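One protein chain omitted, others in place.
Now for chain A:
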Amino acid sequence: MLLQLTVSGILLGGIYALIAVGLTLIFGVMRIVNFTHGDLVMLGMYLTYLLYKGFGLDPYISLFIVPLALFLIGVLIQKLVVQRVVGRPHEVQIFATVGLSMMLSNAVLAYFKGDYRSVQTTYSTDTIQIGPVFLGVPQIVAFGISAVITLVLFLFLKFTYTGKAIRATTQNRISATLMGIDVRRVYTMTFAIGSALAGIAAVLLMPLYPTYPSIGEAYLLIAFVVVVLGGLGSIPGALVGALIIGVVETVSAYYLGSGWKQAAYFVIFILVLIMRPQGLFGQRGAEQL
């Protein structure tokens, strides 16, 4: 049973990785904690739902639409709100992104009401047996796509000029400017990419779980715990952290009951802060840079 739970947890962690990598990337580049990140996932889930309900689009076809829409929403949020608070005191940044988060979730609540919405696909409950382990088809697909996207992101950051500009800005904003890099454009690209990743995660989650207006809080919490566990601003840290949290979630939900899984995250969160405040892969003091 433990093996079954561990494998399921790792598959789930793959989706969490997409959400957390976006959050940590935005933090690393802009030094801003994006409290709207969970709501971006929520918007993505509703968009997937609407495309399914309105046009009968399979979620996996929405994979070509929703992330693009989220990318554009990300550009908009960056230009209208986030750009104005970059470099300002923390309380200003927190008020701005928390405020936006409330606005988004309440707008969705007003329009859709509080009901759970879900997408029923023919493959939602399909499973494959590998040795002693049963795996859901949507889970496997989600993990596979997450892995590919993460790899693409890594190659993008490593080898393209825009990717290098993003890394340079993370390491030294002033120097990046002196290289002729338009740092504002880098901010916009980063925020949009982070949002698109949240959009991909949203599409992958939709065949598995229903959505509701305040679901963003749950995913934001998970992403925070993952990012702190892995080290603020560290992408490899976010990947490993996401897999660990995925396993913690499935194991604790089985043995303690699903009501306890958030308690389990927090125990891990607190242990990390006590024993290794910089996270698994973080540099000490990185959060202050």
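By definition in this document, contacts are C-beta pairs under 8 Å (C-beta built on N, C-alpha and C of every residue); 3 or more make two chains touch, one makes a residue touch a chain; residues count from 1.
The criterion applied here is as follows: contacts and distances are computed from a predicted model.
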Among "Sulfate transport system permease protein CysT", "ABC transporter ATP-binding protein", "Rieske [2Fe-2S] domain protein" or "Cation acetate symporter", UniProt-listed name of the chain not shown: "ABC transporter ATP-binding protein"
From A:177, A:214 or A:278, residue that would touch the chain that is not displayed: A:177
Residues of chain A in contact with the chain not shown: 161, 164-165, 167-168, 171-172, 174-183
